[in-house]
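Excluded from the complex is one protein chain; the other protein chains are retained at their positions.
Here is chain A:
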Amino acid sequence: MASHGVLRGLGAGVRSEEARQKELQQIAAYNDLVELVNTKVAERQYTIEVLDLITKLLNENPEYYTIWNHRRRALRYLFAAPDPKDSSPGPSKRHAQDLVESDLRLTFLLLRKFPKCYWIWNHRNWILRIAESFVQTAEARKLWSEELQLIGKMLHADSRNFHAWSYRRFVVAQLERLQAPATSEPPSREARQSLTESEFEYTTKMIKTNLSNFSAWHNRSELIPRLLAEREAGSVARRKMLDDELALICTAINTDPFDQSIWYYHQYLMSTLSLDCPPQDRIVHDLSNHDRQKYYAHEMEYIREILEDEEDCKWVYEALLHCAGCYLEVEGGTQAFTTRDMRYWLDQLKRLDPLRKGRWDDLGRSLKL
């Protein structure tokens, strides 16, 4: 199975009759387990034994999200219940912590086998919040920073797992929340230790390891406005950031114009130049139309050069048309290309990607070609 052109593992092979019989037995056992769990839950029997049954079921099928809900219900009940080993009545914090720890282990093991299951990530998230409520701030920080390390390892194993990236943003947010001192006044700049800079570096590292990383590019785009705000970047610094990012993506495009994730980031950068870009998303605040025109013209110039070596790359033509459209909106009179050029690019797009003919026709209409 391929995802965006990257192959993932081998498919299932042909099974023998023996294997098929074995599987039928496994299916029957599974169905029995499901029925048993559902029965117990319906009877509101939230005991440790039932929790173990739920664990067994989830190990077989972590995608059965309803069972995760049942698990949380069971856990809540058990948190409030007294420790069976304890003589004192009332909820036992120790008991609750043990349960939390064992669920952290469970989700960790399951994530290694099923790194893309939403429900496991979700449950781990829930468990960590509960864990945090048991401890002091310093402990809580440790909890989340270990979590960050775990995410780092998972991304090292599969750098394109968007679940892991999304979770990473979440973990970083928790760490930042905890690092703000608990005073009534807003924290000073020195006191605020944000992870934005290091996270930005992290995306750079991931991209250098593999340019085809949508999630890394996406994360980068999410971080840039925050980065600029935290640095309290002025006009000059902002221009530099924009120019540096454009140079970076220019090198990437020139290295591999066939990679979609690179163009995806290019589109993001172009979007920050647009008149329609909301102020909080802009990289540079004081762009004049003349500035915009220069940027669009420069982009089109180097992208056009790629056509000298690669005539059959559809992304190039698509980008040229998009930039041309933007350019025309801010045109001050001089024109770096002609309508004939644009028609030619559109024709190439239709040739290279005939399945999207409707879309290209639409594009042509919007550009008045």
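One rule holds for everything that comes next: a contact is a pair of C-beta atoms (placed from the backbone, for glycine too) under 8 Å apart; a residue touches a chain by one contact, two chains touch by 3 or more; residues count from 1.
In the analysis below, contacts and distances are computed from a predicted model.
A.B. asks: Which of the following is the UniProt-recorded protein name of the chain this complex doesn't show: "Acyl carrier protein", "Mitochondrial translation release factor in rescue", "Rab proteins geranylgeranyltransferase" or "Trafficking protein particle complex subunit 10"?
C.D. replies: "Rab proteins geranylgeranyltransferase"
A.B. asks: Which one touches the absent chain: A:L211, A:C277 or A:L352?
C.D. replies: A:L211
A.B. asks: Out of A:K116, A:K142, A:H156 or A:R177, point to the residue that touches the absent chain in the complete complex.
C.D. replies: The one listed residue touching the chain not shown is A:H156.
A.B. asks: Using the touch definition from the top, which of A:N38, A:N254 or A:Q335 touches the missing chain?
C.D. replies: Of all options in A:N38, A:N254 or A:Q335, contact with the hidden chain holds for A:N254.
A.B. asks: Under the stated touch rule, tell me which residues of chain A contact the chain that is not displayed.
C.D. replies: With respect to the unshown chain, the touching residues of chain A are 156, 205, 208-211, 251-252, 254-258, 302, 305-306, 309-310.
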